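Only one protein chain is missing from this complex, and each of the others stays in its spot.
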Amino acid sequence: MSDFTSDEMMTIAASRALGNSDVCFVGIGAPSAACNVARLTHAPDITLIYESGTIGTAPDVLPLSIGDGELCDTAVTTVSVPEMFRYWLMGGRITIGFLGAAQLDKFGNINTTVIGDYAHPKTRLPGGGGAPEIASSCGEIYITMKQSLRGMVEKIDFFTSFGHGEGGDHRQRLGITTKGPTLLITDLAVWKPDRHTKEFTVVSLHPGVTRDQVQANCGWQVKFAETLEETPAPTETELKTLRDLKARTDAAHRGPGTDQAA
Amino acid sequence: MSDFTSDEMMTIAASRALGNSDVCFVGIGAPSAACNVARLTHAPDITLIYESGTIGTAPDVLPLSIGDGELCDTAVTTVSVPEMFRYWLMGGRITIGFLGAAQLDKFGNINTTVIGDYAHPKTRLPGGGGAPEIASSCGEIYITMKQSLRGMVEKIDFFTSFGHGEGGDHRQRLGITTKGPTLLITDLAVWKPDRHTKEFTVVSLHPGVTRDQVQANCGWQVKFAETLEETPAPTETELKTLRDLKARTDAAHRGPGTDQAA
Amino acid sequence: MASFMSLRDAVSQNLKDGNAAAFEGFTHLIPHAAAHEAIRQGFKDLTLIRMTPDLVYDQMVGMGMARKLVFSYIGNPGVGLLRRARDAIENGWPNRPEIEEHSHSGMANAYEAGAAGLPCAIFRGYKGAGLAQVNANIKSVTCPFTGEELAAIPSVRPDVSFIHAQKADRKGNVLIEGIIGIQKEAVLAARRAVVTVEEIVDDLDAHPNLCVLPAWTIDAIAVVPGGAHPSYTHGYYVRDNAAYLEWDRIAAERDTFLTWMKENVLDAGPEVFAGRVGKLRRTS
Partner (left out) sequence: MASFMSLRDAVSQNLKDGNAAAFEGFTHLIPHAAAHEAIRQGFKDLTLIRMTPDLVYDQMVGMGMARKLVFSYIGNPGVGLLRRARDAIENGWPNRPEIEEHSHSGMANAYEAGAAGLPCAIFRGYKGAGLAQVNANIKSVTCPFTGEELAAIPSVRPDVSFIHAQKADRKGNVLIEGIIGIQKEAVLAARRAVVTVEEIVDDLDAHPNLCVLPAWTIDAIAVVPGGAHPSYTHGYYVRDNAAYLEWDRIAAERDTFLTWMKENVLDAGPEVFAGRVGKLRRTS
C-alpha cells in the first residue's frame, strides 16, 4: 500500500506506539485518531480516557469535542470532572498522556496559550485545559503534530505545559517524578529525546521523507540519530481502519442538525 | 394520654424541636428515633442525612447501624462517604446535627472516646466517628441523652466533640462560626444554653418531674430558668407513631437470620 | 428550596449586575437557554466563571457583559478559537475583560473545594507551567508531613451557578446523567443555583447512586426543552456538531455576530430551543 498522505502516516505511526495495557489520556484531534486506530487494530484492550470523565471509552466515530455523548455511551464508566483530575490523573493511574501542540520546542515544552505576550497577546489561543497536569502526572507523554516553522520553534511564547524544560534533569530539579515527553510523531518523522540532553532527535523518517524536508519544516537545528530508520508504511489494515473511522466521523459531524440555527 | 415512659417523653420532646425545612445529620440511637418521629408526625418534609451517605432518607424501621439498606432504599440519593463529609457536612449544608453522648458537661462538650486516661483507658469507647466535625460544621447541635451521674459530669474525660468549651465565646475564639449546642433533651427535662455563659439551663421539666430529680441525676450544679415550663405530654399521635416505629424496628432487628452463625 | 418558575423570572431573580456567575457544563448539558436569557436581560460587569467557556461565553463577551473571565480552556472544542473572546482580549472590543486563567485540574479542584466549603484547593499542579507566573492566585503550601510543595488556589464560590439537567421531579429534586462534568460542584459551591430541565416528572426513578441534587440545594427550576442546544442532553438529543462548526463563521466578524445575536437571541425566547433540537432527538 503506497498511496497514503503524510497526515495518515503520522496518525498511524502514533497509533503503533500504544499497547494493549496502556491507559491513555487522550487529547482531541490527532491524538484521538491515533488512539482509536490503535484500539481498532493491534490494541483492542487499550484504555482510553477523555478528560470529560469517560473511562475506557470505545467510540465508533471520533468525537468533535472531548465530551461527545458517544464517549459516555461506550465507556466502562463515566465519572465527574473533579474525580477525573483527582483520582485518575493526579492519582497517577495514567500511563500515557497524548498531547497536540500549537507551538513546540526541542525539549517537548508546549504552548497552546498565546502567541506573543501573555498580557497583550497577538493571538489568544484556547489555553492549556488539562495539559499542565497531564504533562506532569502521566507516566510519559507522547506528542503528535504536523511540522511547520511556525509550530516547531526555538523558543515557545508561553510554557503551557512543561516538557523537559531546558533539558537534562530539569524535570527532576522541579520535583516532577514522571518521564515527560518520550515520543514525538510528526507528519514527517518519529522523534525521541536524547538520553542525556533530552533534546528531541529524529530516529525514523517516514517513507519518502528526506532529512532536508524535516529540517525545512522545523524551526530549530534538527538532530538525527546515528542509525536512522524508515518508518514502516501503513499497512492496508491500518489505512482502511483510519479511513473508515474518518469517513464515519465526517458523516456524523455533518450531522442531522445542519440546517438548524446554532 | 398519661401512660408513657421517660424515654418516650425524651424522644418525643426531641422530635418536636425539628422542623419541616431542617436538614438534619442524624446520629444513631435516640437521635434517630426522634428524627423519624418528627418526619412521621409534624415534619414530613424534613431532610434526614445519615453519615453513611444517604441523603433525604425515610426509613420504615429504625436502622440498627448508620448504614442499613433501608436508608439507601428510601433516600433521595446516596453519595460516597468522602462526598458526604466534604460537600454536605463541611460544605455547611446541614442545619442541625443531632448527637448522643456517653459523657456530657454543662457546656455541651461530649465524650464518646474513653473513660479514664486516653493512653491507658479504663473503658475504651467507640470514639467520635463523625462527631468532631458534626459539632463544628452543622448550623446548630441538638443533644439527647438519658440523665445519670455517670453521664452528666462536671468534667469529661476527653473532648470528643467541642460544644461551648469553657463557655462564653470560646467557640468564636477558636474560629468556629457555627452555633454549637443549642438544645439538650434528656429523659427529665429540656435544657438550653444561657445566652452569655452558654451553660445548659433547664427551661422545661417533663410532666411529673421535679427539680430535685433533675439534680439527683446530674453531676453538676443544675441551673434552672426563672420561668420554668412543663413539657407538654406526648399526644396520642406522637406516642402511637413512636411505639409503632419501635415495634416495627424490634421485629426487623430480630430478623430472619437469628439462627445463623455470625 | 427549589421554586418552579419561568426562565425569565429564574434569571432576573438570581443574577445581578456585578455578580460572579458560572454557566457550567463540560461539553454536555451547557445551559445555552439560560445564558441567552441573561443576554436578553442585559446584565453588566459580570465575572464569568467556567472551565470551558465556549459559544455562550463568546456570545456574552461579544455583547460586553464580562468584566472578568475565570477559565481553563477558552475555545470552540474541536473547532478552534473563540473569535469574539479573541477580539475582546486582543483588541478590547467591545471591552477588555480581566483574565484569571487556570488549568482544568486547577478549576476542577477549585470548584470541588468551593462545594466543600473550603477557602482554597490544594493539589499537585502547575509544575513548570507558565500560568503560575501570570496568575497571582496560584500560590503554594507545604505538606507538613513530606515537605512537598503543593499548589494552592482560591476555591470557586460563584454568586450564582446556572446548569442544565435532564429532569426534575415535582418536589424539585434534579437528575443529571451522562457526562456529569462539574455541575454538582458548580451548584454546591454557589450561593444561588438555577437549573433548566428538559422536563418535570412525577418520580425521577433514579438508581440511588446517580447524580441527584436535592431540591433544597437549588433556588429556581425552569423547564426549557432543548435548553442545552447546540450542546446536548444525554437521552434527549445529540450534540449539534454542525452548529459548533457554523459558529466559527458567524463569530468571525463583528457584524455577522451582532446580526446573529439580534435574530437568534435578543428577538427570540426560550421557547425556540425545542424547535432547534427537533431533528437531533434520538429515540435510543
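Just a few scattered comments:
Each chain gets a letter, A, B and C, in the order it is written, and its residues are counted from 1.
To be clear about the criterion, a contact is a pair of C-beta atoms (placed from the backbone, for glycine too) under 8 Å apart; a residue touches a chain by one contact, two chains touch by 3 or more.
Note that the structure is a prediction, hence the values are computed from the model and not measured.
Contacts of the undisplayed chain with visible chains (whole complex): A, B, C.
Between the chain not shown and the residues B:76, B:90 or B:152, the one that touches is B:90. Checked against the hidden chain, the listed residues B:63, B:97 or B:219 yield one contact partner: B:63. Within the set B:8, B:51 or B:105, the residue that contacts the chain not displayed is B:51.
When you scan B:131, B:185, B:209 or B:239 for touch with the missing chain, the hit is B:131. By the touch criterion stated above, the residues of chain C touching the omitted chain are 116-120, 122-124, 137, 139-146, 148, 150, 152, 154, 177-178, 180, 207-211. By the touch criterion stated above, the residues of chain B touching the omitted chain are 28-29, 51-54, 63-69, 71-72, 78-82, 84-86, 89-90, 113, 118-119, 121-133, 135-137, 158-162, 165, 170-171, 174-176, 252-262.
Touch with the hidden chain on the side of chain A covers residues 21, 23, 47, 55-56, 72-73, 75-79, 86-87, 90-93, 137.
In this section, only the chains that are shown with their structure count from here on.
Setting chain C aside while the other chains stay in place, the touching chains form these groups: A | B. Averaging Cα coordinates per chain and for the whole protein, the chain whose average falls nearest the overall one is C.
Averaging Cα coordinates per chain places chain A and chain C 27 Å apart.
Centroids of chain A and chain B (each the mean of its C-alpha atoms) stand 56 Å apart. Averaged C-alpha coordinates give centres for chain B and chain C that are 40 Å from one another. For chain A, the set of residues that touch two or more other chains is empty. In chain C, the residues touching two or more other chains are 112, 184-185, 211.
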